[in-house]
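The complex appears here without one of its protein chains, the remainder shown in place.
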Amino acid sequence: MIYFDSDYMSGAHPEVLERLVATNAEQTVGYGSDGYTQRAQDLIRTACGAPQARVQLLVGGTQTNATLIDGVLARHEGVLAAESGHIAVHEAGAVEASGHKVLTLPHTEGKVSAETVARYIADFYHDETYTHMVAPGMLYISQPTEYGTIYSRAELEALSRVCHEADIPLYIDGARLGYALAAEGCDFTLQDIAALSDLFYIGGTKVGALFGEAVVVTNPRLIPHLFPLVKQHGALLAKGRLLGVQFEALFTNDLYLRIARRAVGQALRLRDAFVARGYEVVGSSPTNQQFFRLDNAVIDRLKEQVSFELWGPRGAEQSVVRFVTGWSTSDEDIEALIALL
Amino acid sequence: MIYFDSDYMSGAHPEVLERLVATNAEQTVGYGSDGYTQRAQDLIRTACGAPQARVQLLVGGTQTNATLIDGVLARHEGVLAAESGHIAVHEAGAVEASGHKVLTLPHTEGKVSAETVARYIADFYHDETYTHMVAPGMLYISQPTEYGTIYSRAELEALSRVCHEADIPLYIDGARLGYALAAEGCDFTLQDIAALSDLFYIGGTKVGALFGEAVVVTNPRLIPHLFPLVKQHGALLAKGRLLGVQFEALFTNDLYLRIARRAVGQALRLRDAFVARGYEVVGSSPTNQQFFRLDNAVIDRLKEQVSFELWGPRGAEQSVVRFVTGWSTSDEDIEALIALL
Amino acid sequence: MIYFDSDYMSGAHPEVLERLVATNAEQTVGYGSDGYTQRAQDLIRTACGAPQARVQLLVGGTQTNATLIDGVLARHEGVLAAESGHIAVHEAGAVEASGHKVLTLPHTEGKVSAETVARYIADFYHDETYTHMVAPGMLYISQPTEYGTIYSRAELEALSRVCHEADIPLYIDGARLGYALAAEGCDFTLQDIAALSDLFYIGGTKVGALFGEAVVVTNPRLIPHLFPLVKQHGALLAKGRLLGVQFEALFTNDLYLRIARRAVGQALRLRDAFVARGYEVVGSSPTNQQFFRLDNAVIDRLKEQVSFELWGPRGAEQSVVRFVTGWSTSDEDIEALIALL
Partner (left out) sequence: MIYFDSDYMSGAHPEVLERLVATNAEQTVGYGSDGYTQRAQDLIRTACGAPQARVQLLVGGTQTNATLIDGVLARHEGVLAAESGHIAVHEAGAVEASGHKVLTLPHTEGKVSAETVARYIADFYHDETYTHMVAPGMLYISQPTEYGTIYSRAELEALSRVCHEADIPLYIDGARLGYALAAEGCDFTLQDIAALSDLFYIGGTKVGALFGEAVVVTNPRLIPHLFPLVKQHGALLAKGRLLGVQFEALFTNDLYLRIARRAVGQALRLRDAFVARGYEVVGSSPTNQQFFRLDNAVIDRLKEQVSFELWGPRGAEQSVVRFVTGWSTSDEDIEALIALL
């Protein structure tokens, strides 16, 4: 079986694993007060060009989103997000479980436009009954989106401007941030992400770590008491240095971007092969997720040897499927898949 | 100033007020254990043809919706509702504040169809990732809807059937239930409402009471511990008999329906007058709420002598407005308004 | 049957009821934007000597406590309260339902001392693991307490000082505040309450209103967005002017204090009669609640003609009982009870 279900099918990238093994017997204090975590935090601040930022290492994406959104919003506020946003669809109601509404916005391939956000906010405050409604308290976007697409630098700037004019923070879910930075046609840097957002996270789970997401709060006043909130959300890892060791490795010798670039390359190769064989590409993802519309018969045939996900419900005749590459997607995997097309 | 903002602009209907005054000096136990409340509960069970039902009297609509939805849903479930549903828009996130997502559905003039509900549920369970999503745990509809429209008996039957096939309860928000029962073309009774839903409430606040909503749980196993939940939601009235006295009055000599019929009559008279003067009616409400699209200049002129609400944000040239009648809308009010058109 | 269960056994004081009747037919806007509410708010600000205060009228005590505590606390904070505090015992977990822990303190007859509070806070921050614990974010006291006792002015000053040194707000639950102000030996005024606390409420339900609690936020920056929070908690009354009319009446011609003084007088008369007959008084309440330890046989005999509550579980031979007076406790009630002793 070849796996294209997602980018979390294997363990850690060898350079990450090696560090975990090398440091395993060492004893350090827990909960992220250790030296590995401090070095990782410093490396990340430097990579972001954000010396003032607070960096907090967490285990997984859903807990990260839930903790940060809960920490930033006032009780009467909700979070704006694309209808397709991960927090709106695939986190089993984690945001609502901490008491907040996800205010959904129309989108194009997972992206919300600055105009859409601005109009939502303007309409909201023009409504005579707005104090009976959930106030927009922050904007959530994912970069890349759930459709694999990316916001350009100009789009990010426009969103950032709209948010700051409305005095609400811009939060970027970077579960796959590496693949955005390595995308075909990417015109922004990690420093841009840090400069244009108020808080975001750099996903490790899907970019070569065993697990781990590095939260960067570029405006630390937004969540003055992050640590107890992390604990309250069950998101504090006892052996916190495991996160520090991994992110130190990922931000040493450019490993994070090396992993992302290679996986994006494999994904584009795979896309080109589908196209060459006449299959329909769905959307315009320049990252490590590629979507195709296939006959159900083709899907069933491929599924005998390849593992991948349906994208939404199965259609009557055809369905949309998703193929994802990761650090461990080998040339052999790609070639074996292509041979089956 | 003449008020058409809503149906809660005046105090109580005189027959209700009289009973509050007549019983004021009496002493009874609190929290709804008194004889007035018991008689009201019996009258309501009888009127509903539902001797098995649990009847609980609460103060207001938002607290009623929040308490019941929180009581019925499991932690991983959300509530299906029209995008325009009161719980989805105008309750300041009360459902989310108790941890549950409102799963919104497209609608026609506030009404969701059985097909829409069935398709949502079918698609949900056909999605391979559904255990990562919020499961539909109940259906909320309002009767009449926020657009003043009503579900016909056949539509209610179809919704009831879909819900029971999916094993989720059907909950009817009856904040203005009287006006549905008194609507032009209504083809169902209170007994039908009770028979076709699993729980619903009979709104008092907007139909002649000072305040009060009578919850009818026709399937009491749905919320075995309703009382402490009411207390926990801050919805328990110390002088609970105030609710009992009022609902006893409303369900004596058909007062509830008398109030509703008169107000609907006034609303239709008002609608006809707008039509006769060439104004555009928006939607097709047969109840006590009527909607019109007016030039902003007309709105501004009327507002000097008449109080009413914009329906949504103010448009560039024209805006939609809402006129609502209630127990206290007098013939003089209607005539004065007509004279201004 | 004579009722001494509580101070919410009858309807409204006649002067309050008369105003509700007189204004019943009038039409006003809803949700507390009406003139009655504005006048009540002004009267209360004046009575409190707090022109800067935000006054918000709510329906009941539990919803008031839950809304304010939820509004003031950060997500990682809890509320300090006596183990016997209403929020800790008799609100069915309403504070926890909005996500916050009640941090309980030892007490003497319902009162917490400034020393206890100061020591709790000092110990908390001296604990190396405090970021894993719920931080004390505000202090809740009730005046009078659940034991009927009152904090003296010096005690309030000491609590206020401790809170402000720790930079946490002092919140006073005044469900029965009138009876504290009218208590035997009271050495503080309503202005003192306003000056020494950051927010508090003036209970109406138990002091002559049909229902209603007047929240006074003397430091309005504590809850900048109170209105949507009230709505979210299901605590917004559609016919909001009912609260305005009642509090306008209560703060006209000193009615609030007249009601409280008379009820306290009746309670002390009742206490003296119990003492004269050799019954044991429990505690030292100078307010309208009086506690006695009675033989169960006496309790059972009295219960045939008098309604009153056990205070805690029934003992093997004796139990503690509570007798409460209110605006409607008549001389005849007192005399009839005394005749039964």
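First chain written, first letter: the chains are A, B and C, and each begins at residue 1.
Assume a residue touches a chain if its C-beta (ideal position, glycine included) is under 8 Å from a C-beta of that chain, and two chains touch if they have at least 3 such contacts.
Treat the numbers as computed from the prediction; the structure is a model and nothing was measured.
Chemist: Which residue among A:29, A:122, A:297 or A:340 touches the omitted chain?
Modeler: The single option touching the absent chain is A:29.
Chemist: Which listed residue (C:123, C:165, C:272 or C:335) would be found touching the missing chain in the intact complex?
Modeler: C:123
Chemist: Residues of subunit C in contact with the chain that isn't shown?
Modeler: Output for subunit C: 75-76, 78, 89-93, 96-102, 123, 126-129, 131-134, 309-310, 312-314.
Chemist: In the full complex, which residues of subunit A touch the absent chain?
Modeler: Per the touch rule, subunit A residues meeting the hidden chain are 1-3, 5-6, 8-12, 14, 17, 20-21, 23-30, 59-64, 66-67, 91-94, 97-98, 205-206, 210-211, 228-229, 231-239, 242, 307, 328.
Chemist: Please identify, in ascending order, the residues of subunit B that touch the omitted chain?
Modeler: 70-71, 74-76, 98-99, 131-135, 225, 227-229, 231-232
Going forward, only the chains that are shown with their structure count from here on.
Chemist: By number of C-beta pairs in contact, which chain pair leads?
Modeler: The chain pair sharing the largest number of C-beta contacts is B-C.
Chemist: For subunit B versus subunit C, what separation do you get between their C-alpha means, in angstrom?
Modeler: Once rounded, the distance between the two centres reads 33 Å.
Chemist: Rounded to the nearest whole Å, what is the centre-to-centre distance of subunit A and subunit C, using the mean of the C-alpha atoms as each centre?
Modeler: It comes to 49 Å between the two C-alpha centres.
Chemist: Report, in whole Å, the distance between the mean C-alpha point of subunit A and the mean C-alpha point of subunit B.
Modeler: Each chain reduced to its C-alpha mean, subunit A and subunit B end up 41 Å apart.
Chemist: Using the touch rule from the top of the page, what residues of subunit A touch 2 or more other chains?
Modeler: 75-76, 98-99, 131-134
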